[in-house]
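Shown here is a partial selection of chains from the complex, left in place.
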Amino acid sequence: MAMMINLEGYKGVAGTVKEAIEQVVLANRILANEGVLDAFGHVSVRHPKNPNTFLQSRSLGPELVTKDDILEIDLDGKVVTKTDMKPYGERIIHAAVFKARPDVNAVFHGHPHSVIPFTCAGVPIRPVVHFGCMFYDGINLYDDYDVSSGMLIATPEEGERVARVLGNKRALLMRGHGCVVVGESTASMVMGAIYLRDNAAIQFQAMQMGQPKYLSYEEGRQASLIMGSALALERAWTYWAGRAKKVMPDLR
Amino acid sequence: MAMMINLEGYKGVAGTVKEAIEQVVLANRILANEGVLDAFGHVSVRHPKNPNTFLQSRSLGPELVTKDDILEIDLDGKVVTKTDMKPYGERIIHAAVFKARPDVNAVFHGHPHSVIPFTCAGVPIRPVVHFGCMFYDGINLYDDYDVSSGMLIATPEEGERVARVLGNKRALLMRGHGCVVVGESTASMVMGAIYLRDNAAIQFQAMQMGQPKYLSYEEGRQASLIMGSALALERAWTYWAGRAKKVMPDLR
Amino acid sequence: MAMMINLEGYKGVAGTVKEAIEQVVLANRILANEGVLDAFGHVSVRHPKNPNTFLQSRSLGPELVTKDDILEIDLDGKVVTKTDMKPYGERIIHAAVFKARPDVNAVFHGHPHSVIPFTCAGVPIRPVVHFGCMFYDGINLYDDYDVSSGMLIATPEEGERVARVLGNKRALLMRGHGCVVVGESTASMVMGAIYLRDNAAIQFQAMQMGQPKYLSYEEGRQASLIMGSALALERAWTYWAGRAKKVMPDLR
């Protein structure tokens, strides 16, 4: 049955809880449909009324997430919603990032295949194409795992370390695991997740062919102003939402 | 609801405005469906009655374009249609190419992933397979960006530079950004965009394996006469339109 | 509307003209659905009652072929069917191969992307995996084009050269163009086209990683006896036909 989610009306940072929940559902569906998320990985959106909590699905494959699956979680990772639904173990990453980065309103953690080689082969991801510009000021690498957690981020202490290595950047690589992408809005987080994946795939091919000429710092900075504009975000969001709707009848 | 677009009747250069608008819609949909265009990138067709304007969608992901989204734009990039719909920022590329190239009736600008490594790794795209023949006389590389525009082509001056580097060729690579492909007709522009993408992907693999034997200039020239024939263009166009129709019910 | 084609009843070499026509339609659809054929490329089946003619679609993208599009063509490439439908220009390849190879009842010509690098990079395709076994006795390379035909095989003389280089093998590479695959039956031709494509893709990756250990001649010969058995051909044909039917309602 249709969920009556507003697919067209992209509004940047959510104004109401209802909007924020719709954004969590759509971001999950879009990233599943575009092949960036699979059985694992997750997104979250900061609560629009209470900056000390965020909204995220219960432990569920992103392609399946509906409005009824969204939990409210605080910045220590404690589930605030009264429910016995189980949260994601790695909600810790989201909690720690929202705590450390007041400028961030949406967080992605996933394992796009093209990104993973860059986490373990000693090669940084750098903008090689215009739509990778948003990573113009660099991406750090996390490799300080608590081995007893099996390379998952499960404790507040490790969450804090992850947030510290992320620093003030838009993305973080995690060795042999995946990445984190953050945004000022849900749409910019979704855009970052998709284009980090695409820039990595293209950079791989360019590196096989020779020494690529990357975007300069200034090219990246200027380009990212345009990519982050409301016009560009709305065009991309409308496109991705439209594609998800086509193959996910319950979104219509 | 069905748009009642004539999918079968390929007619080369459009004779009427209605036909030209249908071609703009179909070219958008075909190139989206074949994975050549995504959220960004765009196509245009010269106005069949007024060579000093062209037809192009408002700022919208190509997969979503309908007849109601098409604007008429002049060769300085000014929107002629009375409307408050927003045009693409990079309509400037199209305007400048239509101005510089009276032989061109359709223009593509996009960012196919397989093409981008060739824009930044110092390796030219050359025909490595029959269907890449249309690029037999070479493809130039644009790398003279106005950095303050964030690597987008936003001013008439930079549009003119782009058109100048394109020269009399069928395609242009843009460093760290994408490409331009032109055609005498909508179908030849669509064919060029698809086969530039495919030739690049195959050339990449051939180069990984050794030193490919490319098509000679004369092989490419002769082959391009056949690929550009009405018979070949109609066969390919009918095939691509049929595929788009299958997954886009509003086209039926 | 449904074409009432018998999808399940694989019968090896067609016994009746009706069966042979159904096999031509299905082979086109299967190879389009599996991504081996696109706008161009074609298949043919020898006429079950008259070994001096064969059955092939009119000039049409393979995904669109129906029973009403099938022409009867003789071994000089002359269309026998009374019709004004246009045949494929490269029917010449099929005619020449059927003339030179009485053991062959079905012919494929196409341009699978993974195969093309092997046609121009000086590296032969060799069986690197069990399902590539059918090419155990080698694949020759054609590179003797009549340049004035634009690398297409358009004259009986060049058709004869192509057939001569094919020799008694199951496949032929054509430099910068594509390949020919033949079979004793429609199903073995389809299987050969799909697995030549797949073996090439896998061999490419294996060669990037080191010096692959290929199937020995005897391994390939023994394996090809099993792959060519009625049981294996029927299993694969039923699978491919079932997949095509799922996405092509008019086949049901």
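Brief remarks on what is shown
As written, the chains take the letters A, B and C, and residue 1 is the first residue of each chain.
Here is the rule we go by: a contact is a pair of C-beta atoms (placed from the backbone, for glycine too) under 8 Å apart; a residue touches a chain by one contact, two chains touch by 3 or more.
Given the structure is predicted, the values throughout are model-derived calculations rather than measurements.
Identical protein chains form the entire complex, numbering 4 copies in the structure file, with 3 of these shown.
Following the convention adopted for this analysis, only the chains that are shown with their structure count from here on.
As for how the two copies subunit B and subunit C face one another, under half of their interface residue numbers coincide.
With centres taken as mean Cα positions, subunit C sits 32 Å from subunit B. Rounded to whole angstrom units, the spacing between the C-alpha centres of subunit A and subunit C is 45.
With touch defined as above, residues shared between interfaces to two or more other chains in subunit B number as follows: 207-208. Residues 127-131, 133, 198, 201-202, 205-216, 218-219, 222-227, 231, 235-236, 238-240, 242-243, 246 of subunit B touch subunit C in their complex.
On the subunit C side of its complex with subunit B, the touching residues are 38-40, 59-61, 63-64, 86, 89, 111, 113-114, 116-118, 120-123, 145, 147-152, 175-178, 204, 207-208, 247.
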